[in-house]
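Encoded as structure tokens, here's the structure I'll be asking about.
Removed from the display is one protein chain of the complex; every other protein chain stays in position.
By letter and in written order, the chains are A and B; residue numbering begins at 1 in each of them.
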Amino acid sequence: MGQDKPVVDGKALPLDDIIVEIRNMTFTRGSRKIFDDISLKIPRGKVTAIMGPSGTGKTTLLKLIGGQLRPDTGEILLDGQNIPKLNRKDLFIVRERMGMLFQSGALFTDMNVFDNIAFPIRVHTELPEVMIRDIVLMKLQAVGLRGAVSLMPSELSGGMARRVALARAISLDPDIVMYDEPFTGQDPIAMGVLVNLIKRLNQALGHTSIIVSHDIQETLSIADYIYVLSDGKIIAEGTPEMLKQQDSEQVRQFVDGLPDGPVPFHYPAPDLLDELMAGGVFK
Amino acid sequence: MILDNIQRLGHRTLSKCAAFGRSGQILFQSIVARPAPMMMLPLLIKQIYFIGVLSLVIIVVSGAFIGMVLGLQGYTILVDYGSEQAVGQMVALSLLRELAPVVTALLFAGRAGSALTAEIGLMKATEQLASLEMIGVDPYRRIIAPRLYAGFICMPLLSMIFAVVGIWGAAVVAVDWLGIYSGAYWANMQQAVDFREDVINGLIKAVVFGFIVTWIAVYQGYDCVPTSEGISQATTRTVVYASLAVLGFDFVLTALMFGDL
Partner (left out) sequence: MRIRTVEISVGIFMLLGFVALILLALNVSGLTLKPKAGGYTLYASFENIGGLTQRAKVSMSGVQIGEVRSIRLDPQMLMAEVEMSIFADVDFISADSSAMILTSGLLGQQYIGIVPGGDMDVLGDGDFIFNTQSALVLEDLVGKFLMNQVSE
């Protein structure tokens, strides 16, 4: 791990054209170290997944890349621009190049589907309404929800809301699309639809996708490159094939979904027998 | 033990200071980073609708009842001294100077303030604020600023409507039911009420209260813990803090305006 160009079967991995690079970044919240001196590179035009057990700060990483949080030390470079050092104005300009799909969809509840998707376009461009309408309908067509154009977010199912949010995230044709737990809480059909969509959109629009997830099978099936986070460190990285061949215990536990292992099943506690013998009642 | 307590006290003081700083930051960011007027107006109108128009019913109803009670109470006390004619002046002065701004602000905190906090808190919990930021729209400008301005605009208007309804409510009781000569009611009132001294000062109070209540509501919403429990706590805090702040500032303003402290 950590070497610049991991090589499998003599084939170089897609790490030569980098769009986002994180260098020696540390981020603490309260007294807890969420990220401890991590470095990673995200290749342009590919699907990169960041995986790890819940509570490892995967979502935080997306917020760091989006500039919503600032790291304690280290750099986050987007095409050479150091995001934490940007002022508010430049940050908002940089964000025009990013689309983000939030875990909850985060659709604006006071607007209907059309206005939700048109919102970023109206904010950042001065296109005439006729053109905005065409763009919105095209984006909705891409996610298969053109028929839902006049519904309110409260009338959508969870899977539909996420697809609409996806259409909003790509409405400005961003260079980077970030997905925060896109598969969580979806039924198998919706999950399949989303997996398909992410893959297809990535190929059709040529943007860079960053997926944060702990759904192993779905993520492995679409990612080109994967980082596995645990305890604030990157414990493994590589293509899906490489990851499946990893023999580190931590990675195995995560990839195979074993209940017990280096990440223990039990929350730290005194010995069961001791505690039972001690008697008394809980205060 | 004592050291522990001192430490805890210090910690709480510091976090209160930090909270105050954050609330100031919200105010600064949203007032200084004023949205472009073109974009502002539709948002502002929408917020005035939610904050002002929807509070109108509660303001009018309570204004009418408070005015009627004042008329009745004032009459029963003043009639003992044979000066029931002065009921108009008593009602008008107490409404304009104190009751209209204060009661309106308290109702406003309960009706509009809590709604503001809950709305913004929910936007935070459903990541709508974060999503705005990622789209490249400043939530201070888009969400906070229109609500603050709407609060400043609505409070004085609501307070004046409250006063007018109250004075007319008292007139119904005093003139139509208790039979005070309506000329005396209005003439006494007009003689006692001074536009600058009473109406404008009451208006200034209303503006200040509107500012305080909206500021607290917006801050509590923006700063809440984004869970259902956090939002409900923040909503409660908005009503409690805003009410206390209104009453406290009312004393200060009254002392400045009418007293010789």
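The rule we apply is simple: a residue touches a chain if its C-beta (ideal position, glycine included) is under 8 Å from a C-beta of that chain, and two chains touch if they have at least 3 such contacts.
All figures in this text were calculated on a predicted structure; none of them were measured in a lab.
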Write out, one label after another, the shown chains that touch the chain missing from the document. B
Hidden-chain contact residue, picked from the options B:23, B:62, B:85 or B:232: B:85
Residue among B:193, B:218, B:239 or B:253 touching the omitted chain: B:193
Of B:158, B:234 or B:253, the residue in touch with the unshown chain: B:158
Footprint left on chain B by the chain that the document does not show: 42, 45-46, 48-49, 52-53, 56, 81-86, 89, 92, 96, 154, 156-158, 160-161, 163-164, 167, 184, 186-195, 198-199, 203
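Going forward, only the chains that are shown with their structure count from here on.
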From the C-alpha centre of chain A to that of chain B, how far is it in Å? 43
Residue numbers of chain B touching chain A in their complex, please. 122-123, 126-128, 130-131, 133-138
Could you please specify the touching residues of chain A with respect to chain B in the complex? 63, 66, 68, 88, 92-93, 95-96, 98-100, 102-109, 119-120, 123-124, 168
